[in-house]
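Just dropping this structure here.
Of the protein chains in this complex, all but one are displayed in their positions.
The letters A and B name the chains in turn, as written, and every chain counts its residues from 1.
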Amino acid sequence: METAEQLRDRLQAQFPAAEIAVVPNPGPAAQHSLLLGAAHARAVALFLRDDPALALDYCSNVTGVDWLQAGYLEAVYHLFSMARPQGGPVVIRLRTGNRTDQVTLPSLTPVWRSCEFQEREAFDLFGIRFADHPDLRRILMWDEFVDHPMRKDYVEPDDYEWEPTAHHEVLAKARPPAPAPPSGPPEGTPP
Amino acid sequence: MSDPAPASSAAAAAPDRDELRRHGILLTSLEELYNWGRSHSVWPLQFGLACCAIEMIASSMARFDIARFGSEVFRPSPRQADLLIVSGTVTKKMAPQVVRLWNQMPEPKYCIAMGACAISGGPFKQGYNVLKGIDRFIPVDIYIPGCPPRPEALLNGLIALQEKIRGQQLTGPEAPPHLRADAPGDYPVPEFGAHDLLPPNNPAVWAPPAAARSETA
Partner (left out) sequence: MSASAFPPPVPPGPQVRAVTDEFHGDLLEISMGPHHPSTHGVFRMQATLDGETVVKLKPVFGYLHRNHEKLGENTSYLGSMPYTDRLDYFCAMTNNWAYALSAEKLAGQAVPERAEYLRVILAELTRLLNHTCLAGFLLQDTGASGTPLMYAFREREKILDLFESLSGSRMMCNFQRFGGCRTDAPADWLARAGQLVDGYGAFLDEFEALITGNEILLARTQGVGRLSAALAVSAGVTGPMLRATGVAYDLRKVDGYGIYPRFDFRVPLGDHGDTYDRYMIRVLEMRESIKILHAALREIPAGPVMDPKAKLRGFRPKPGEAYGRIEGPKGEIGFYLISDGGANPYRYRVRPPSLVNLTILEDLCLGHTLADTVVILGSIDIVLGEVDR
């Protein structure tokens, strides 16, 4: 199986206008990923699926990641091939502009049907909007819920009862009276 | 000796009744008979939420056999069930449905909170979608700790419930809800709010424990 750099070169030759970069993975797992620009992501994905040498017809895992410090959200796709089973995953990443108003990414559900529910989950829990998704609505939380709970800055409602333990956080919380639940959405949620 | 004595003096009357029973004469009180009949045929609702439900199913299978205790018939419809075994984590998304099912069950009805999640949220207590215990919305009779409790623990809980039913007095302020005029009818069903359930708990049933806050660390 070709390395990430070789794949990047081949894709760049095929799609000269696309933005494709290798994101190295420093740990021992050495699963390097390709960062794709949103504009050509679907075309690249179609090529990855239909290219006879790669035949990446199986999208196994779609997930969102919230990079709070860096200021963007990310959708990560792990691709395998059932037609040519040997080899590790090809990992592609798509990044949003920021975490507030530029949170739209192209949906890859038209390419791999397995993205359908997992992209809905990324929308529900992270707030990434997938353009051209056939049915983009919440999947795990109820429809009237407004927050995106997996974001790093999500504050959950305060409905614990106070328990007299020596646990540090509980003691710190118990010193002043418990604050009232938030009346509006936490900062950082898209409108 | 043969008057229908209330339950409080049943202990005093019991030696005489045992004596008579040995001679083949059976005496009872209306209350005892009523409670005995009720406690030995408690039909649970076929209601399982999560992992504890599998142990509940295992307790109804051949090895542990809940049928011995009269609870063989798990009814799919709440209208025909006496007992709601809340087995598994109650999430906020599911909580309105649980309260609706409880409302649809006719009196006399009982609730067993099986497993740590149903009692207080369990290992998932730190959760934005987890209801920290079903007793925030409906009254619970028996709590069975465990994660998951063994089927024997569920049977122990069922026996404790049966003892509780047998000990109930039919008259007076301690009477079970279906014999009291002032007991609540429907319990309020929570709505889905923007961040949490509305209301987050039912104050008539549950209040947070009094916090003894110390000013020093």
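General observations
In the analysis below, a residue touches a chain if its C-beta (ideal position, glycine included) is under 8 Å from a C-beta of that chain, and two chains touch if they have at least 3 such contacts.
Note that the coordinates shown come from a computational prediction; the quantities given were computed from them, not determined experimentally.
Looking at B:Gln80, B:Gln126 or B:Thr171, the residue that reaches the missing chain in the full complex is B:Gln126. Only one residue from B:Thr91, B:Ser120 or B:Gln162 touches the chain missing from this view: B:Thr91. Residues of chain B in touch with the missing chain: 46-51, 53-55, 57-58, 61-63, 76, 88-89, 91, 93-94, 97, 101, 123-124, 126-130, 147-148, 150. By the touch criterion stated above, the residues of chain A touching the omitted chain are 14-15, 25-29, 31, 40, 42-43, 46-47, 50, 57-61, 63, 65, 76, 78, 82, 85-86, 89, 91, 109-110, 112-114, 116-118, 125, 132, 134, 138-142, 149-150.
Criterion: only the chains that are shown with their structure count from here on.
Per-chain Cα centroids separate chain A from chain B by 43 Å. Residues of chain B that touch chain A in their complex: 92-93, 125-129, 132, 192-196, 200-201, 208-209, 211-215, 217. Residues of chain A that touch chain B in their complex: 140-147, 149, 154, 156-157, 159-162, 164, 171, 174-175, 177, 181-182, 185.
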